[in-house]
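Only a single protein chain was left out; the remaining protein chains are all shown in position.
Labels run A and B following the written order; every chain starts at residue 1.
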Amino acid sequence: MSPSGPVPVVTFLSDYGPWDEFAGVCHAVILRRCPRARIVDLTHGVARGDVRAGALALCAAVPFAPAGVHLAVVDPGVGGSRRAVALRSGADGRHLVGPDNGLLMLAADELGGVLEAVEISHSVECLRPISATFHGRDIFAPVAAALADGATLARLGEPIDPETLERLELPRAHRHERVVTVHVLTIDAYGNVSFDATPEIVAAAGVELGAELIVQHAGGTAAATLGRTFGDVAPGELLLYGDARGTLALAINGGSAAHALGVSADDELVLSAR
Amino acid sequence: MSPSGPVPVVTFLSDYGPWDEFAGVCHAVILRRCPRARIVDLTHGVARGDVRAGALALCAAVPFAPAGVHLAVVDPGVGGSRRAVALRSGADGRHLVGPDNGLLMLAADELGGVLEAVEISHSVECLRPISATFHGRDIFAPVAAALADGATLARLGEPIDPETLERLELPRAHRHERVVTVHVLTIDAYGNVSFDATPEIVAAAGVELGAELIVQHAGGTAAATLGRTFGDVAPGELLLYGDARGTLALAINGGSAAHALGVSADDELVLSAR
Partner (left out) sequence: MSPSGPVPVVTFLSDYGPWDEFAGVCHAVILRRCPRARIVDLTHGVARGDVRAGALALCAAVPFAPAGVHLAVVDPGVGGSRRAVALRSGADGRHLVGPDNGLLMLAADELGGVLEAVEISHSVECLRPISATFHGRDIFAPVAAALADGATLARLGEPIDPETLERLELPRAHRHERVVTVHVLTIDAYGNVSFDATPEIVAAAGVELGAELIVQHAGGTAAATLGRTFGDVAPGELLLYGDARGTLALAINGGSAAHALGVSADDELVLSAR
């Protein structure tokens, strides 16, 4: 990734949303520091401050991205005591940059773990004065751009022990014979609900493709069919399927499963084979 | 469009929205397959599953885009029996890639028709395993990237007869003397309502610029003025005009015509010259 090498890629994910100039200003900052960088916006639509939703989206995206720098900012503790970090990860020398609040670690694990980590809150690359509320602009974007430009972690911050990096605690689905207990991890903009399990758990419960299950949720029960895609059930009906992330999920053909069932993140649901 | 030629352009339109990482992951996939590609997001804000709205937006955009690959994904039948296709179109060798549900065909016609078509559901370029619900990532983006990189249609899929490609059925405005019957094609985010006609139809009805018309809709009647731009009527008043796509449309200066009239797609309205 030297100046004469291939075009360096910076992926960028945040909860800045489409309405304000925050993501755009970070683009500008990256481009000033590393004009050759190619920036790929993964999304800026993570729910405000929802570190787990950001971590899951980043983890789902990085395997499809070129080797490079993965910048991510979902940072409800900005300006507080949480650390700002840059990590090296994976066999192809990728970097992750963002707050040390668990946001980066699912993706880092997906890439093979953290090989090296530095604290960057006072990096030589920071824009000064460093604001208290926009570290995307003042710390994370300039450090990501420096990495894209070939800088080493050692030059960018103080070494820290990768074992001390914050990790999210995720719920854990479990199965007892033909009954599976799952928890809501995320809900996408279509209202599709993803769980803390893969489709294997319902296969292990003896449910075959096309079979019906009973879904118990706080508001009552509903019937769902195990299928592959939305059109496998009639419009308005519930589909249990493996989504594009490989995660067990619930959808309504042409509708919002989250709305229909009234579920939100962390809710527990019980799936029973008939 | 050989590797040594000019920068290949991929335009990209979808209903993935700004909230999830779906469009961003497709960017990543394109860039891995064709690092030189330049991606232009036309919009990812098409209403979910609204193939016609997507087709009209794509058709409005392609005449302004450089020659290249036009990737479009509004795909409520993903994973079902609909075909996935790549098309060659127009004198300058453009390609269109997306589901065979009518989404691409208005644009293809705008570009001069389809010269060659292939089915790409099992293309050598697909990411495998192919998911059942995210063909944007697994089929359409990699095929679009391969085309941007110079691949030929013949290498990317099985030839199909362009005559068999799905087409949308659009409503048809009609005029009887000074009375014009139109139907709502799309409503943009400002609440501007576009119809299945061009401004010529009201000119043929004898309405001149600045004249008033009566608009009959399901909820009642309203007065509108034929004008050129929003400021041609007072704030809050209805304007009938030719919009930037060249389509007959209804707007409210500083407001939402769709909201004020309570209209939605396919509604019939009757415009009567006074």
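Note that in this section contacts are C-beta pairs under 8 Å (C-beta built on N, C-alpha and C of every residue); 3 or more make two chains touch, one makes a residue touch a chain.
A quick note: this is a predicted structure, and the numbers were derived from the prediction, not measured.
**Student:** Could you tell which one of A:Pro76, A:Gly93, A:Gly112 or A:Gly206 touches the chain left off the display?
**Tutor:** Spelled out, the listed residue whose C-beta touches the missing chain is A:Pro76.
**Student:** Of A:Phe64, A:Phe134, A:Tyr190 or A:Tyr241, which residue touches the hidden chain?
**Tutor:** A:Phe134
**Student:** Touching the hidden chain in the complete assembly: which of B:Asp100, B:Asp149, B:Asp196 or B:Asp243 does that?
**Tutor:** Only one listed residue reaches the unshown chain, and that is B:Asp243.
**Student:** Quickly run down the residues of chain B that touch the omitted chain.
**Tutor:** 6-7, 9, 11, 13, 17-18, 38, 40-45, 57-58, 60-61, 64-66, 188-190, 228-232, 241-244, 254
**Student:** Mind pulling the chain A residues that touch the left-out chain?
**Tutor:** Residues in contact with the chain left out: 17-21, 23-25, 27-29, 31-32, 35, 48-49, 76-80, 127, 131-134, 137-138.
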